[in-house]
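Heads up, one of the protein chains got dropped from this complex, but the rest are sitting where they should.
For chain A:
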Amino acid sequence: MTTSPPTPPTQAAIEFVSVRKDYVSHGEAVPAVRSLDLAIGQGEFFSLLGPSGCGKTTTMRMIAGFEDPTEGKVFLDGRDVTGVVPNKRDVNMVFQSYALFPHLTVAQNVAFGLERRKVAKAEITKRVGEMLEIVSLTGMEKRQPKEMSGGQQQRVALARALVNHPRALLLDEPLGALDLKLRQQMQIELKRIQREVGITFVYVTHDQGEALTMSDRIAVMNNGRIEQLGSPRDIYERPATRFVAGFIGTSNLVDGHVSWSEQGYAVLEKGPGERVVVPVPAGVEVGRDLEISVRPEKIDLHRAMPANVTGSLLSGIVTEVVYHGTSTNYTVATSAGTDFVVFDQNAHDAEDVATRGERVYLTWAPQHSYPIGV
């Protein structure tokens, strides 16, 4: 399966055409973004997701105008903005550390962009007031940024950018500095604000949970390239590469040769009675090497050999049992040679748990196997 980006329905808000970006370090060109073709739609909540150094921040900074591509072009609303300075671009950014102006009050911070655009004083006061209401900071106009909590500073940064009604809002790991509870709260808040203002959001993060929760589409980046572009469900359920399977959530990977196939399913025999069944497109022949990904929550764990299994079956020895409240997580050394992680919902009798060293049987439905890169 290839990952050519789905064409956005209308004029793309942001478009990259064959963009490459090199940094010069010790006299050598180091690629940060290798080859990027990407179109982000109007009003989309789009995430750039990847580990540090994958090129996601560089990509965002090229939209803002803080970096210029070494090669290729960047378009905003169909206009070529390659080489245009940041202050002449109709996008605004929420910085990782908020980067609020420490010498200005909250209201002055929010008004900064409007003042630069010579908006009338009365209009500025009105829009700043409205914006502070949207981010629930009414009454804090006169505060200094240093007198505010991290979460409040975060909202000021958001208001300062959104008040200008930019074509797109760029958010660089904006929740990274907040604690877990506040982060989850802000995720919902951000999503709400994005719906309310209807502006394109480009969200840079290394937190896959955050990206899955909020995004319409996600581009998973690694090593200066997009590994996969798709909806959160696509990316989670059908990882295009081994990297994506490993980076997004937990994946169990098992590989082997196709023993036989019929009716769109391939079967990989893994010992007497044990096998992995996987749906495959036409043309996958017997003997072909496949790598298969299975999500831990899709697997059923049995303490006795189950009868009449239609899908995959692997046996193994439990090496680790971790109780998580809503689920129990098992690590199982399987007969297929790889360790499997299984999330077992604690819906049934809490005492019925497998113990370390016990032989168990793992089963899952055929459609829950996913062949990587086929």
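Going forward, a contact is a pair of C-beta atoms (placed from the backbone, for glycine too) under 8 Å apart; a residue touches a chain by one contact, two chains touch by 3 or more; residues count from 1.
Here is the rule we use: contacts and distances are computed from a predicted model.
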Suppose you had to identify the omitted chain by its UniProt name; would it be "PQQ-dependent catabolism-associated beta-propeller protein", "Long-chain acyl-CoA synthetase", "ABC transporter permease" or "2-oxoacid:acceptor oxidoreductase subunit alpha"? "ABC transporter permease"
The listed residue (A:Thr59, A:Asn164, A:Ser293 or A:Ser369) that touches the chain absent from the view is A:Asn164
Residue in contact with the excluded chain [from A:Gly27, A:Gly78, A:Pro102 or A:Pro272]: A:Pro102
Of the residues A:Cys54, A:Leu76, A:Met93 or A:Ile248, I need the one that contacts the missing chain. A:Met93
Specify the residue from the set A:Gly113, A:Pro296 or A:Pro371 that touches the hidden chain. A:Gly113
Quickly run down the residues of chain A that touch the omitted chain. 64, 66, 85-88, 91-93, 95-97, 99-104, 108, 112-113, 116-117, 160-161, 164
